[in-house]
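Left out: one protein chain. Kept in place: all the others.
Presenting subunit A:
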């Protein structure tokens, strides 16, 4: 999940914003809390200052009141009388005038002369008075604890006009005062007395008894609270202490915690709300921002992916900046890719020379077409195109192909498909077979003007009708093979036009099987050799045999040698066959050398073998290996084989002859032999083809031919052998016609080596019988 840019960006932004908001909120809240606390303390401090000021103002007011009383003449007169009863009376009287709860009179020296409260003792006041005498003030004040109450005491001198006494008046620090102070300072006020070693005693308070418990727990060290209020969180009050003018007396000022806490809490909720909203907005903006960045990127990614897969269905994002540049680049890239792809497809589908479809494109097209349509495949070939190339040069050949391609495209009817599928092969597809194929080909074969010469082309045409392959899958290779077969057939025909016939394909497949299996069969020795005796008419014995190859194919059964030899010649396998044959026959000759001395075994050579310069050396090598003399081996070649390249063939034949190998012309009389060559051939024997022999007893023409041939051969010094003798009558004829040796079913059909051996032994005894008149 974290691998995508979007998620990572989001994570980073959320983390940063969250941390920032958290840190800011924490810092702000802490600061706010401290600020609120500080404000509460300030309120308390200010209240305390106001409180102190109020107390001192009160002292002044009281002092002035007392001064006025003390200046009263009657009061002074009474004091001057020194009569204690009078003095007591005047103190009570004047004290009540200003609601003093305590009135006392001191001598100028500080002796207590009279007091309205008997608990008061001199020593409580004398230090005060002494201090007063030092400074000659006109008023003294103090706060005195007396019993369970504290008194604000004001002392003023009584002058007559010298100081004749000090009169003091005390005012209780009572609830009323505390309430009054509370009304002004806004703080709850308590007056307490703390005698060393005792509990704090509450003198009066604006708090109720329940609240008192809330501050009392933590305010034992009164002196510590003068500057810094108690700030314990679980208390309901912040409390600040103020020392009064007596060591044991303190004023306590209380501020309810709830006041600043409520303030703080409401601010906190507001702030948290603001932070929450701000964070949400910031996250939304961040989300939008990330989306605005990653969405075009995502689209680009998708686009690039589709580009990679070779398809483009989505539009590129219209964006500015880097994404825009990337977008444009990708877009250009896509166009270039499409251009290149088009070129590639063109090059892949087109034949570079002619501009027609090439083979693979044609196959693709055909595969699609044949699925739903019936049609005709035409395969055009140029006869002997190689010769044209040789004669006019490759460039001209290419130009010729281009011109031909041009004419093909202008054919009428126009082919559905025209493709060049080989060097000089063109594949055309029509919906149905044109009625006149020769007319179709006429314009193609019309002379081409090239290099100041007029070149005519001979074309061959194979065609194949196919049906729509609606049910079965289209196998293009089959279609092409069939038209290929037709084409191959057409090449064999002079008119050069052939259609595919049903079954040709099967034959073709059989040939393919043979071609494929032959080398393996040779290697595995699954082929066999049969020997057909060649009987000497003069000696009436058998001193030679022709070795004939036999192949029992595991699935195809017996395969006629003509068939697979022809295929081997076409496919270049004939050399394998010849070598196998030679080695087997030479080995057999080696075996028979002792028991049948003078037995000569003949092997047929293919025309292909006869242009192989290495053949003499290979045969010599085989003979040497088997330790047999060359005279046990005879080789048979056809007339046609000699005619393909007479000079070379004659040279090779001479080399073979020089080795001591007897050579025979096979199937004499069927080929287009040139008698001029015949005299040059280093052969010892001529074999007259069976076509002339098999009916020789009835056919005088044959007889004539055989006689002439025999005479000719003999004239040239060749031995004459007749093939295909089937009956006693034939034998008699041949004997009169001058043949030297005969082979044929009359004596024996070709036989495996063991059978041949057995026949040979039997023939030695019964040879005469074959020649007797009685033999049927």
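Keep this in mind: contacts are C-beta pairs under 8 Å (C-beta built on N, C-alpha and C of every residue); 3 or more make two chains touch, one makes a residue touch a chain; residues count from 1.
Convention: contacts and distances are computed from a predicted model.
Here one chain is missing from view; checked against "Pyruvate ferredoxin oxidoreductase alpha subunit", "Plastocyanin", "Putative transmembrane anti-sigma factor" or "Methionine biosynthesis protein MetW", UniProt names that protein "Plastocyanin". Only one of A:164, A:307, A:515 or A:556 touches the absent chain when the whole complex is considered: A:164. Panel shows subunit A; residues 71, 73, 76-77, 79-80, 136, 159-162, 164 of it touch the chain omitted from the view.
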